[in-house]
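Supplied in structure tokens, the structure appears directly below.
As you look at this complex, bear in mind that one protein chain is not there, while each of the others sits in place.
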Amino acid sequence: MSAVIERHLDLTRHDVRSRRRRLGLVVSICFLFVGAVVVMAIFGPLLAPQDPQAQHLALVSADPSSAHWLGTDALGRDVFSRVIVGARTAFFGPLVIALGSFTLGNVLGLLAGYHGGRVDALIMRWVDLMWSIPTLLVVIVVAGAIGASYWWAVALLVILTVPFDTRVVRGATLEQVPRPYVEAAKTLGVPGRWIVVRHIWPNISSIAIANTFLVFASSLVALAGLSFLGLGVSPGTPDWGLMLSENETLLFANPIATIVPGVMIALTATAMNLVGDWLDESLAGRGATR
Amino acid sequence: MSERGTLILTLIGRRLIALVALVVIVSLGVFSLLYLAPGNAVDVLLGHRPRTPATVRALTDQYHLNKPFLDQYWIWLEHAARLNFGSSTQTSLPVSEEIRSRLPTSLFLGVYAFILVVVIGVGVGALAAMRRGGLLDRLVVGVSVVSVSTPSFVAGVVLLYVFAVRLGWFPVFGAGSGFAGTLAHLTLPAVTLAAAGTAFVVKHTRAAFLGVLDQDHVVFAKARGLSATRIFFAYLLRNAVIPIVTISGVMLSSLIVGAVLVEVTFSVQGLGQLLVQSANAKDIPMLQCISLLIAVVILVANLLADIVYLLVDPRIVLGRR
Partner (left out) sequence: MKTKIGMFVAVVAASGMALTGCSGSSSSSGSPKAGSATLRVGSTAISTLNYDKSNAGYALGLGDLVLEPLLVLNSNNSLTPWLARSWTHPKPTTYIYNIRQGVKFADGDPLTAADVVFSLDYYRKTGSANQYNFPSDLKSITATDPNTVQITLSKPDSSWAVVPAASQLGIFEKRFFEAHKSTFGQPGTGVSGTGPWQLTSLDPTTGAELTANPHYWGGQPPFSHISWKFFTSETDEALAFRAGDIDLAFPQDNTAFATTAGTKLLTVPGATVVGTFEMNVLDKPWSDVHVRRAVAYALDKPALINAYGGYAAPQTTLITSAMLGTVGSQAQVQQVLGAVPPYSYNLAKAKAEMQQSAYPNGVTATLVTDSTSADVNISQAIVAELQRIGIHAKLKTVSPDALTTVSLGKNRAAVPSGFSTYGAVSLDPGEGFDYAMGSWNATAGNWNSTNWSTPAVDQIVKEGLATSDAAQRMSLYRQLLIDYANAAPLIPIFASETTVALSSKYTWPSFSSTWQLKAPWALGIKAAG
């Protein structure tokens, strides 16, 4: 099945050429937006105009006003401040997942692609198995059994996301292995590990990195989804997914409080996806032949 | 039998064995959930019912809790094969009953969404490919990216607001009754569910069509003056079917996952809702049954997709390199 999938994926790489210039403006905006989210994630509490946890119990579910730009939630907390501080859980969890899966995925993918044979077959069998598992459902079921928490979900998602990175890196490695420079290095007696790390990986790193952005986007959506279902962050944490579900019942009273966090999730994920796509396409043809 | 025929049958046979093995592994994992859960197995199964010697004894007998792990597993598997998964700890009613009553709704929603995805996805993808570079193409690509990145629960809440508060076009809750009623009630959930999948299919269909459009025999057909429609049906569609079938396995996964979030957002009484409710209430018997059901569905669907692919594509390459 994997061989079959490989050939099919090749078909999708055909239309890279004319896209780069047109996305210039859009991608720049995306980079800026992602930058803004990173700033919010790191400096959130400093940027927020009010304490995101301060409860104004006389002013619950208030409409937007000059005092509270996006109104208040069911406990009278300022929604605008919570949206800013919410960038934290929207950023760091997915970051850990992306980096963790990047590390493990690259190691496994390089191993599989370079060594081939039994190692490759074993790794790819595992990847195939994981490929069809709906990650969110597994996390839901396990959370249901052992009790949910944000960082457990992150750990589980790292494990469940590694196969995707592995597959991409393996594919890219396979493309590099038959090339002359690899042959040459082997003939010269360069140890395998050295070839992989110093020669092959730099040529495929851009693809791996581009993929990481896509992983980030989907992890963000997955974590937000878990919080939305009540299986992620603990109640009271400013988190875009949790805010979406907490305030859904107040949709009629204060729709802004509900929709803005959702829009933030969508925009951040979109920006990451676009950046990842752009990187992917503009660097696709660039496997060098060192 | 032809050589190709034998080859295919062998492959299918191998895949079937792998399927059974996978189901067994998954079932073992699902069964272990009872012991993964913190606390005594009896307490977990009691739920909120009082812990008296009578109830404990009844549960121990019902679930054979004093037998060794593998014996319990075997008994559980036997019962599972006969569709008996015990009783829900939330309502004390048989798990299979609850699932059976919610299955039609989830099926309807899934099929509805799948039809939307295929029809709109392939249609739009093909159109965009044929008018490559045009305004429609760029719009489609743009909307696709946003669609894929927008979580279904976000889109769901926005649609809920627009159609419930502002427009009142569709009933926005529950599943309705009768065919027309159900259709109306499940339109918004189906659209939400289909959104991400459609974008995915659009992207791959477009790419597949672009690939085919570039090939010589199509260019030649265009040069000969064949109409666009004729080209579409005679050449493009047949070749584009292959990638669509191949990604349908992944699509199924994403539809099932998406269904969970959509059902919660729109309060549709389907299996997804039940799964989340059970996870929140730590209703292990229910979780076990639904997990196994979903795993089997996905594995079988993937197998079918593989088989169709094997039958359809005359150019399959079977080696590893």
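In this document, chain identifiers A and B correspond to the written order of the chains, with residue numbering beginning at 1 in each.
Throughout what follows, a residue touches a chain if its C-beta (ideal position, glycine included) is under 8 Å from a C-beta of that chain, and two chains touch if they have at least 3 such contacts.
Not measured: the values here are computed from a predicted model.
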Go through subunit B and note every residue touching the omitted chain. 43, 46-52, 54-55, 89-93, 98, 101-102, 105, 164, 168, 171-175, 177, 267-269, 273, 280-282
Where subunit A meets the left-out chain, the residues are 53, 55, 57-58, 60-61, 74-76, 230, 234-236, 246, 248-253
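Here is the rule we use: only the chains that are shown with their structure count from here on.
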Complex interface listing, subunit B residues touching subunit A: 22, 30, 33-34, 36-38, 132-133, 138, 145-146, 148-151, 153-155, 157-158, 160-161, 164-165, 203-204, 207-208, 210-211, 214, 242-243, 246, 249-250, 253-254, 256-257, 260-261, 264-265, 275-276, 278-280, 282-284, 287, 290-291, 294, 298-299, 302, 306, 309, 313, 316-321
Going by the contact rule set out above, which residues of subunit A touch subunit B in the complex? 1, 3-5, 7-8, 11-15, 18, 22, 116, 120-121, 129, 131-137, 140-148, 174, 217, 221, 224-225, 228-231, 241, 244-245, 248, 251-252, 255, 258-259, 262-263, 265-266, 269-270, 272-274, 277
